[in-house]
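To start, I am sharing the structure in question, which I have written as structure tokens.
Note that one protein chain of the assembly has been removed; the remaining protein chains are unaltered in position.
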Amino acid sequence: MRGVEGLHGAIRRFFDSDLWYSFTRSKVTVLAALVTLAFILAAIFAPLIAPHDPFDPASLDLMDAFTPPAWYPEGTTEFLLGTDDQGRDLLSTILYGSRISLFVGFASMLFAMVVGVSLGLISGYIGGPIDAVLMRIADVQISFPAILIAMLVDGVARGILPTQRHEALAIWVMVFSIGISNWVHFARTVRGSTMVEKNKEYVQAARVIGRSRPTIMFQHILPNVMGPVLVIATIGLAVAILTEATLSYLGVGVPPTKPSLGTLIRIGQSFLFAGEWWIVIFPGAALATLVLAVNLLGDWLRDALNPKLR
Amino acid sequence: MARSLLEVERLGIEFNTRRGTLVAVDGISFEIEEGEVFGVVGESGAGKSLTGQAIIGLLEPPGRISSGRIYLNGKRIDQLPYEELRRIRGKKIGMIFQDPLTSLNPLYTIGKQLIETILTHLPLSHKEARQRALKLLTEVGIPAPDKRIDHYPHQFSGGMRQRVVIALALCADPSLVIADEPTTALDVSIQAQIIALLKRLCEEKGTAVMLITHDMGVIAEICDRVAVMYAGRLVEIGPVAQVVKFPQHPYSQGLMGSIPSLRRRVRRLTQIDGAMPRLNEIPPGCAFHPRCKHSFDRCHKERPKLVETSTTKVACWLYGN
Partner (left out) sequence: MIALIIRRLFQSFVVMLAVALVAFSLFRYVGDPVSQMVGQETSIADRERLREELGLNDPIIVQFSRFVLNSLQGKFGISFRLGRPVKELIAERLPATLELSLVAALFSLAVGIPMGVYTGLYPHRYLSKFFQAISLIGISLPTFLIGILLILIFGVILGWLPTFGRGEVVKLGWWSTGLLTVSGWKAIIMPAFTLGMFQLTLIMRLVRSEMMEVLRADFIKFARARGLSNRAINFGHALKNTLVPVITITGLQLGSIIAFAIITETVFQWPGMGLLFLQSIQFADIPVMSTYLILIAFFFVLINMIVDILYHIVDPRLRAEGAVV
């Protein structure tokens, strides 16, 4: 019973909060949230709403290749947005592609968050040599662009794993390489806030009553440093989606049999000069819309949680 | 009728927030005469600093002047266009802020900051401005000014920096200096020196001072007249001797009771129970009545106006009407 009331209270507090207020005040933010939500739903239910299954080679017919969008005289309503060079329905491929993009984005962002937040907490709370070593590593890593790190990790994985295995594991290699290239931002921010928080009275009180270090770090300090983490996570999601698209575009990401949005654009670029613009433009527009929406959310969140900037 | 140097008439300051309009300063009036040291005292949040900022036209949004008028030498200044008001700042009215550590630009030498300000307001050559800057630094008691003038703020101690800030505020010989908690951020041992310096310089130059502070001790030491603010309202105003020795308003009495004294043997310093109300919770009637020992029925309903008593002007139903 108490739990239910607590939940109701939390919900009421949420809708009464400044955060919710500033959210409803900004039409752009609401729109961005709706667009993001629509993408997530479309990605989850892609198998149900997509007219074709682009990952099923048996259903593809090369005769359908390069069909233009439906409003062209040569187009058909069977392929609303046209088809690519393999005869895959673009609309379905975009839906399935968003699924891969969002999955890799979320998974790698979560991975980066878990690693970064844990190391940041440890570094900030315990300090000493552990802190020095971790921050030195972070310094060196942050001076290299995330995309380069992700590419290197991917390249190394190709060197270690046999080709077959690599194909099968490609998505997880991506998640790992993008995640590992983004943990530093989380770690630095959390470390900074932890160093501030650990001198506050509630932490000292917890220490005095004999709570263990992990308890203090994860139960007492962590909730108080989550604000900035949320902002970084949102912007990190956009960055992760972009990184995945870029890696796939460069041909070092997911295999072309399961095209993500980036792969589609890569494929489409070769046909740009022949006038088949739709293979690039539709996936490109989908990708840009998704990233723009997530970035807008991140921007809003940053301003809303940082009252100084209002 | 000879007009005062500064006249503030029924000044009101409001903040528009999502939960409605907050009244931070509610129709206060006072004047400051030439060469006078005028103290404004009250707890933090009473609206003292806002009043100072409003006079110099530097209220930060969403704060704004909602009513009233401000005159300098008989000329209305609260509605001047930005450029005209800018020429008054520094030239006619100087301002000193609380924290000398952050008041100076860390990337410019103090000499550059002084010369820049002097050249903005006075028709001098660069060389003359530097001479004037050196003279000012000497006046505020910076040792070896010809060397120190080319130093950066971080090379000075807190007290020394506040001396530089005073030199900056006085560099165009303004007729009024608004000093907003000028010593709060300093060591106690240095506070007295800075206050003494400010008093001496302004006396020599005939500059009036509006001293904003919550420190009754400082007020008692250097002010000629003092205004007591509570929750955005003026509750008592009068000559410092009267307000300090014979405070009329119960709030002023409470404040004065909190000054430690060497001469009088008081067993215990008094304190005022409770806290000043937040701006969105100011009670009807007299804002002080929930904390007042003498409050009666009328205090809860009607707002008292400032009335003249034998010694000071006071807004309290205990006196008159």
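Chains: A and B, in written order; residue numbering restarts at 1 for each.
Definition applied: contacts are C-beta pairs under 8 Å (C-beta built on N, C-alpha and C of every residue); 3 or more make two chains touch, one makes a residue touch a chain.
Every value quoted in this text rests on a predicted model; they were computed, and no experiment measured them.
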Which one touches the absent chain: A:F111, A:F176 or A:Y249?
A:Y249
Return the single residue from B:G27, B:G42, B:G63 or B:G90 that touches the missing chain.
B:G90
Touching the absent chain: which residues on chain A qualify?
140, 142-145, 147-148, 151-152, 154-156, 158-160, 238, 242, 245-246, 249-252, 262, 265, 269, 272-273, 277, 280, 284, 287-288, 291-292, 295-296, 299, 308-309
Against the hidden chain, chain B presents residues 56, 58, 86-91, 94-95, 97, 99, 102-109, 116-117, 120-121, 152, 154-155, 165, 168-169, 172
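Assume only the chains that are shown with their structure count from here on.
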Indicate the whole-number Å distance between the mean C-alpha point of chain A and the mean C-alpha point of chain B.
53
